[in-house]
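In what follows, a structure is listed as C-alpha cells, so that the remarks can point back to it.
A single protein chain has been removed from this complex, and every other one stays in its place.
For reference, chains read A and B in written order, and residue numbers begin at 1 within each chain.
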Amino acid sequence: MTSVLGSGAIRRRLLEMGLTPGIRVELLRRAPLGDPIELRVRGYLLSLRADQAALVQLTLTAA
Amino acid sequence: MSTQDFIALAVVAAAVLWYGWRVWRGLKKRTGCGCDRCPVEKHAGHPGP
Partner (left out) sequence: MDLSSGIALAGNPNCGKTTLFNALTGLRQKVANYPGVTVEKKTGRAELPSGPVMVVDLPGTYSLLATSPDERVAMEVLRGLRSDTPPPAAIVAVVDASNLARNLYLLSQLLELGRPLVVALNMTDIAARRGQGVDADLLARHLGVPVIPVVGHRRTGIDALRNALASAQVPTAPNWSLPDGLIAELEVLAQVLRTAGVPAPHCLAMASRFLAGDDAADLAPLVARPAVAEALEVARDHLAACGVDPEQTMIAARYRWIDSVTAACVRAGPTMAAGAHRTYTERVDAVLVHPVFGLGIFALIMASLFVTIFWVADPLMGVFEGAIAALGTWVTSGLAEGALKSLLSDGVFAGVGAVIVFVPQIALLFGLLAILEDSGYLARAAFLMDRLLSKVGLHGKSFIPLLSSFACAIPGVMAARTIENPRERLATMLVAPFMSCSARLPVYALLIGTFFAHQGALVKGGLVLGCYALGVVVAAATAYACKLFLDRGAVTPFILELPTYKAPQAAEVLRQMWVNTTTFVTRAGTTILALTVILWALAYYPRLDPAQAAAIAAQHASAVPLAAEAEQVRQGDEDHALGQAQLAGSYVGRFGHTIEPLIAPLGYDWKMGVGLIGAFAAREVFVSTMGVVYGVGDVGDNDAPLSVAILADRKADGSALWTPAVAISLLVWFVLAMQCLSTVAVMRRETGGWRWPLLQLVYMNTLAWIGAFAAYHLANAVLGT
C-alpha cells in the first residue's frame, strides 16, 4: 500500500493497526452485501467498512 | 388473626420492605445496573475506534 488518506482518529488508527506505507495487504473477501471487507495485513485478519478502506491507497500487485 | 396469618404477613411485610429498598438503591446508583448482578460478561473481539 502507498498511504492512508484522510485525517483524524480513523486515519491514525488505521496506521496504528499496521497499515503503514509499503506494507503488503491482501484482500480476502467482502461480507455478504459487499461491506465490510476482510484484509490480511501483517499476518492477521482485519475487517474494515468499505468507506474506510477507501482511505487506504494501494498499488495492486499480482497475487 | 391466627399465628399463621401473623407470621405470613410478617414475611410479606419483609418482602415489601426489601423490594422497596432495592428499587430505591437502584435509582440512587449512578453506575452499575441496579440488578442483582450483571448477567453479561465481556463479549469477544472488541472493535477498534
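Methods note: a contact is a pair of C-beta atoms (placed from the backbone, for glycine too) under 8 Å apart; a residue touches a chain by one contact, two chains touch by 3 or more.
All values reported here derive from a predicted model rather than from experimental measurement.
S.K.: Just checking the interface: what residues of subunit A touch the absent partner chain?
M.R.: On the subunit A side, contact with the omitted chain comes from 3-4, 9-18, 20-24, 26, 28-36, 38, 40, 42-49, 51-52.
S.K.: Given the full complex, what residues of subunit B touch the hidden partner chain?
M.R.: So the residues of subunit B touching the missing chain come out as 2, 4-5, 7-9, 11-12, 15-16, 18-19, 22, 26-27, 30-49.
In the analysis below, only the chains that are shown with their structure count from here on.
S.K.: What is the distance, in whole Å, between the centres of subunit A and subunit B, each centre taken as the mean of its C-alpha atoms?
M.R.: Those two chain centres are 47 Å apart.
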